[in-house]
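All remarks here apply to the structure that follows.
Yeah, one chain of the complex is gone here, protein chain that is, but the others are all in their spots.
Labels A, B and C are assigned to the chains in the order they are written; within every chain, residues are numbered from 1.
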Amino acid sequence: MAGIVRTLAAAVIACAALALAGFVTPNWFVLVATLALSKGLVALGIVALMRGGLVSFGQGTFYCAGAYAAGMAMRSFGIGDAALLVALGAIAGLILGIIIAPLLAGYRGIFFATLTLALSMIVYGILNKTYSLGGSDGLNLHAPSFFGYHPARSQNASYALFLFTSLVTVIAAALCRIHFDSVRGLLSHAARDNEIRVEYLGASVRWINGINFVIAAVLGGVGGALSALSLGHIDPDFAFWTTSGEFVFLAILSGYVSVTAVFVAAILLELVRSYSSQYFPNTWQGALGVFLLLIILFLPGGLGSLALRLRPRGAKPARAPAENPNDRAP
Amino acid sequence: MKFRRFAAALVAGAGVLGSFTTSATAQDDNVFKLAFVAFLSGQAAESFGKPAVQAATAVIDALNAGSLPKPYDKVGFGGLKIEVHLIDEAGGATKQVEELRNAFERDHVDAVLGYVSSGDCLAVSPAAEELKKLLVLFDCGTPRIFEENQFKYVFRTAAHGAMDNVAMARYLVKRGIKVADVGAINQDYAWGQDSWKDFKGSLAQLEPEAKTKVELWPKFGAGQYGTEISALLQENPALVYSSLWGGDLQAFVLQAAPRGLMKDRVVVLSASDHVLPPLGNKMPDGVIIGARGANGQFAEKSPINDWYVAALATAYPGLIPVQPHYRAAQGLLGLKTAVEKAMAANGGKKPNSEEMAAAMVGIEWDAPPGHIKLALGDGHQAIQSNAAGRTKWDPDAKMVRLVDIEHFAAECVNPPPGIKSADWIAQGFPGAKCD
Amino acid sequence: MHDPEKWKPIFRKDQALYVQRTSVKLAAAILIDGVIDASWLFIVAVGLTLVFGVLNILNFAHGSLFSVGAYAAASAVGWYYGGDLGPPFLGYLLMLGAAVAVALILGPLLERGVLRFFYRRDEVVLVLVTYALFLILEDATKLIWGAESYYASEPYALLGNVSFFGLSYVGYDFALIGLAVVTGLLLWFSLNRTITGKIVLAVIHDREISRAMGVNVTRVFAFAFTLGIFLAALGGAFTAPKISVQPGIGVTVILLSFAVVVIGGLGSVEGAAIAALFVGFARAAAIHLVPWAELFIVYLVMALVLAFRPEGLFRRMSARKI
Partner (left out) sequence: MTALLETIGLQKAFGAVIAASDISVAVQRGQTLGLIGNNGAGKTTFINIVTGHLKPDAGRVMLDGKDITGLAPRQVRRDGVSRSFQIPQVFTGLTLDQNLLLALAILRKEGMSSWQPARSDVRTAELDDLLGRFRLRPYREQTIAVLPGGVRKLVDVAMAVTHQPKLLLLDEPTSGVAVEEKFPLMDVIMRAIEGTETTVLFVEHDMDIVGRYADRVLAFSAGRIIADGEPAAVLSNEEVQRYVTGGAA
């Protein structure tokens, strides 16, 4: 139980630290950080999948579902409270996840990745033709309220949203940490390591992956809803493959060891992107590409592995299996 | 051990912050920082981004040199030198919102001028409004921006898309072109969908007998239209309408012309003047062209237009100016007018967003394409005159000339205040003044 | 925004279809358009599938190499016809040469210079690596060729027109079909009837065993990747005459050829051929019968195929043994 207490303590500290950081940093950074944390949540979902050995290239599906759930609730039913909207985003992700998980739980490696990608592109195509949801131009959302509080000044609004996002993020992150450290979390690790043994021990790899997938879906929905609130705009690009690709990159960049690393990675990527597009408006994409390459080359284990090196000793986590499922068999 | 890792993360985070909190620089009161946003990469770079940047550079250089004719002869904006920050519009609406916020909050620009894509315009407008900073849209077409929202700090210095297609339909009437049936090919995203809806609606009002035979919806950026062309040839409509633009349109023409789709048939390309220079003689004669305003060859003689054409010719020898050149210049001059009006009101000091936004409401100014007026959306949305004409290859000048040109007054092709353009079209253009 | 008017005519057409257009003409059009579409798709996709088969890399930069091929061909053709330096038909050879040049320069450069550092990483990580390459190449082409549009339309007009069932087609498109068939046959032959090909197949089948049996896998990788790039560039070079070559033309190509490869089965040459036709016909049928579905028909087909054959039409899952 000590582990849980530590995690919760860390969570409280994190909340305080974030609140403070948001207070001392300039508004533009608060805005960037809010979006980064929201995207980080989606990537955290991929991390949950990665621990089971799967990587989804279609998390845009759930990101989009969460965003549009929040958007529709706001526009059609006039729901304006952030907490409610995010809850709806989570539910949207949950439902979609529960529907899709059984279809995908049987697949592995690149097949899983491509199938998720195909699904997200279908969602993208359908949204582009759904004129009632603004078609390809999408919809605008107005600023949310927070448990009844309507911020007047834009500074307050962005800080309030940042605080709220931080709260949601930290809670989600703490829950994930606890889950990852739990016996069931360890089982995901084991399933990536050796499916045959897991089955022979009496557990179902399908179920393990299915549950991880649903977790990822919910996180995707939450992240989508939060992003929608911080952007004030949603459009089908939320489901486009480049969006999903960005989440995968975040997950790879952070690695699956540390939960905190996911959000550090998210903020880092946002900063790199915005600064490279400020200083090289004509070649920012290339700059981003180079950054990507270097990270993957020099941080195979992700940022998390950096933090790992700070650790004295103890249970080393598994190396990422460098083969496809077929090779994994002895 | 989690603490260790966690602390490390926090430290790292703090470090990152530290390095950026410093980036807030003091504002310079003799410089007007202007962020200019256009596609520098991706599918719209060639057709819109590049020309828009060319135009902005030429005009701003001239403004800083104070070499424009009256009433634009003041240096920069009311004496403030203009400093431009280029931003690439590629990368999706999400990125644009972030970049807009960074431009205002981090780089402390005084105003943002830009945006070609309607999706981006819709996305960034609320962000600017939330920050209470001046945002001027110069190109994007969707009417939704001011018909579905009310903004205080957002303006659009060019007419919205409805006029492009109303003008096309009116051109058919004015030229007595009667067609029995219509085939359409438009990209399957908001621009193509809205354009076709407007043209179809306008035609239903003006030439009710024209029936829609086939609607094709290629993907944006498809580049290959063989099958669509076959479908059109098979349906064989008397008129082919398309709102394709840029590389897609060039590819479509390259593939359609050899197969005879554009022969003995009325072809209407609602926003296509910008593909004439690259296509040259590969563009068949007699195609009906729109330029989203009296831009490029449609522009009528005026001091500012004469100056502009000359200025571009010296800056970029051999350049044939097209719509993005005109719409960008139009936006810059509109902003200049607003800033100088604000300075006149506040006693000549550098105006803040509030003053500029207040000053800009409902302004009128003369731009290369003609007289522009912020008449719609409570004085935030411009209307302007529009024109259409037919292509004619001029072998001596080695360029496509536009002939049989018809001009349409702003009030003739734009809705009056207080009515959504879709309804205005559906109700048969109530209150349209077409002299 | 929602506009029922937009849908009505489509549905009226659908009803009308069975009555009025269930004609040979329509079927023929779908067939021809489908094959033409499939031809360039195949050339590009087979390169992608080959690279995956051998190196286990799903190369998202494939589309950029398509654009580079298009740019190279457009420049070469422009220069050739600009100063009309010789018999027009040599233009085709020039386009071929452009593709070869691109492959010989970029193939080794990317494989030796970048990719090899990432071998033995997870497939999905490699997808990201190539995505990074895609971003870099997109900007690189922009730096080299600028944002203007390039044309190479002379070769397009060279072969005149042919008409089938009252529809006029450009002869060049049929030449493309020929090119695709020849490419396919050559590839099949060299894979199945030559030593090198057999070695490549062996590596595709099992990298480790091949290495154990003394195959110089490294060389095979470089060779296969260069060949893959050549096919991408070839596709771009021979598409160039039909389009305006300018930034961004690679993006759609990636997604389409990606879909084809996944449908056909990653790493399967014959699969790519069948899938290209599959996709070609699906698109042609959609455009002729239900035009509003064109946007996502390909992904729909893709999801359906994967739902029933997750490994694609042609790839057999190797069974796990204990």
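One rule holds in what follows: a residue touches a chain if its C-beta (ideal position, glycine included) is under 8 Å from a C-beta of that chain, and two chains touch if they have at least 3 such contacts.
Because the structure is a prediction, the values reported are computed rather than measured.
> Which of these touches the unseen chain: A:Gly78, A:Gly148 or A:Gly202?
Among A:Gly78, A:Gly148 or A:Gly202, only A:Gly202 touches the chain that is not shown.
> Take the complete complex as the reference. Which residues in chain A touch the chain that isn't displayed?
Touching the chain left out of view, chain A contributes residues 1-4, 178-179, 181-187, 189-190, 192-194, 196-204, 315-319, 321, 330.
One rule holds in what follows: only the chains that are shown with their structure count from here on.
> How big is the gap, in whole Å, between where the Cα atoms of chain B centre and where those of chain C centre?
One centre to the other, that is 34 Å.
> For chain A and chain C, let me know how many angstrom lie between their CA-based centres, rounded off.
33
> Two or more other chains touching the same residue: where does that happen in chain C?
Those would be 1, 3, 6, 138-139, 142, 292, 295.
> For chain B, what residues touch not just one other chain but two or more?
40-41, 144, 188, 193
> Which residues, counting only chain A, touch chain B once they are in their complex?
Against chain B, the touching part of chain A is residues 6-7, 10, 13-14, 17, 21, 24-29, 31-32, 35, 128-129, 131, 134-138, 140-143, 154, 157-158, 177, 227, 231-233, 235, 237-238, 240, 242-243, 258, 260-261, 264, 267-268, 270-271, 273-274, 277-278, 281-282, 284-285, 304, 306-308, 310-312, 314.
> Under the stated contact criterion, what part of chain A meets chain C in this complex?
55, 57, 103, 106-107, 109-111, 113-115, 118-119, 121-122, 124-126, 128-129, 131-132, 134-135, 196, 241, 245, 248-249, 252, 282-283, 285-286, 288-290, 292-293, 296-297, 300, 320-327, 329-330
> Taking the complex as given, what residues does chain B use to touch chain A?
1-6, 8-10, 12-14, 16-17, 20-21, 24, 40-41, 85-88, 90-95, 97-99, 101-102, 104-107, 118-119, 122-123, 125-127, 130-132, 142, 144, 148-149, 188-190, 193
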